[in-house]
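Left out: one protein chain. Kept in place: all the others.
And now, chain A:
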Amino acid sequence: NPYAGLVSHLRASWLSGKTRPMEYRRAQLEALGRFLDDKKQEILEATELDMGKPSFEAFFSEILLCKNELNVTLNNLCHWMKDEHVDKNLVMQLDSAFIRKEPYGVVLIIAPWNYPIHLFLVPLIGAIAAGNCAIIKPSEISKNTERLIAETLSCYLDTDCFAVVTGGVPETTRLLENKFDYIFFTGSPRVGQIVMTAAAKHLTPVTLELGGKNPCYVSDTCDVNNVARRVAWGRFYNAGQTCIAPDYLLCTIEMQEKLMPALREAINEFFGPNPRESPDFGRIVSDKQFRRLRALLSSGRVALGGQTDEAERYIAPTVLADVQPSDPAMQEEIFGPILPIVVIANMDEAIDFINARPRPLALYAFSCDSKIVNQVLERTSSGGFCGNDTLMHVTLTSLPFGGIGNSGLGKYHGKFTFDTFTHHRGCLHRNMGLEALNAPRYPPYTQQKLGLLTSAFEVKRRGTCTLL
């Protein structure tokens, strides 16, 4: 077991208790802030090398959003760590009942390549805030960022408690043989299954942030130009390599017709007449992904874009019209700058289409009519939902971020990350006196004692329910 030594070293640090004091956690979190500040240029450069990530995007997702999470955490850490006192019943009025927030121990964070800093750092913030030690396993596919993390993070964090492990599938498999006290995984459903199966051997709880095909319904009543801009922005951000990107559009044939020029206009506004020359449009992360995406272009008909360049791993912002459910683009999560449009007759058909498929990580609905947005919300299920925009629901740290079914289990962001890495221990500190009050619970059991117990512990109905 090649990682046994590392894991036991971290476990020894954990058992020493050094990650428990608030000051320690604060110091580590502030060090993470310095990492983001000091290494900002390196991060922008590494992510550009890895997937042509535009600096504008990299700054927003890898630096700004991460700093937001850091600040929310630092601002609230003291409050989150405190014991939470709870309501007591009659018998316990002199006792103290509270939830103690406890770290789990040594946690493992496995991050993917598409937002390679953000997707290890935001979970790590919660893990540290909650008092754990952590092993970080960045993706080997975003190799420049992986190298940056492996080489520089140790200069900022306590190496007794936080370590980076690099490598690919074989290394991750060996790493997963060890016992961890929590595993946080972001990646594909297929690998999510492997992680959860490995976790089951040690009864390790997990959070799995996975993916799927995020539908985007556009009703007939809407401001076509604004819709086109918001959808194009969400779809082509990071060249489509975003787990919450709108994966495909559902609309009527009339709307498809109206949307096309609006989408063309939006793409032109964002990236100019030749997106290949725009510094604001990314590239595909690997040859394997590029080839996979290129094969999807034979779905429906290419209405916008469609150009590719293998040497640069460039795929133009592309819109496919009249795509059939049986087409290649509708068989897997796209994860690229291709937007298929599937034509449906009406909202009911759109909802049925969505509900016939695995529950997605995100779901989008556009309409000027709020009733329509609400109907789509009420009649479908997804990790998260955004009405009349894309991606934005995950930028609010007060909203939990996570999937459902195949798109994931668990949630994080803001306090939810802290809670994810915290064991909520129910504690009751009773009085040694007043033993007489306990008498009804002791044998010999009698009906009379039962009556007393019932009145002491019963939750009384407050009156008729106003719903009926």
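Here is the rule we use: a contact is a pair of C-beta atoms (placed from the backbone, for glycine too) under 8 Å apart; a residue touches a chain by one contact, two chains touch by 3 or more; residues count from 1.
Everything below uses one rule, namely that contacts and distances are computed from a predicted model.
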In UniProt, out of "4'-phosphopantetheine phosphatase", "Myotubularin-related protein 9", "Cardiotrophin-like cytokine factor 1" or "Aldehyde dehydrogenase family 3 member A2", the chain dropped from the view is recorded as "Aldehyde dehydrogenase family 3 member A2"
Residue, one of A:V227, A:L263, A:I284 or A:A316, that touches the chain absent here: A:V227
Out of A:L49, A:M81 or A:I99, which residue would touch the omitted chain in the full complex? A:I99
Just to verify: which one of A:G33, A:G167, A:P328 or A:G405 makes contact with the chain not shown? A:G405
For chain A, which residues touch the unseen chain? 15, 17, 54-57, 59-60, 64, 86-89, 92, 97, 99-100, 102, 104, 181, 189, 192-193, 196-197, 199-201, 203, 205, 208, 210, 222-223, 225-227, 229-230, 233, 269-272, 278-281, 355, 366-368, 370, 373, 377, 381-389, 392-401, 404-406, 408-411, 423-433, 435, 438, 441-447, 449-450, 453-454, 457-462, 465-468
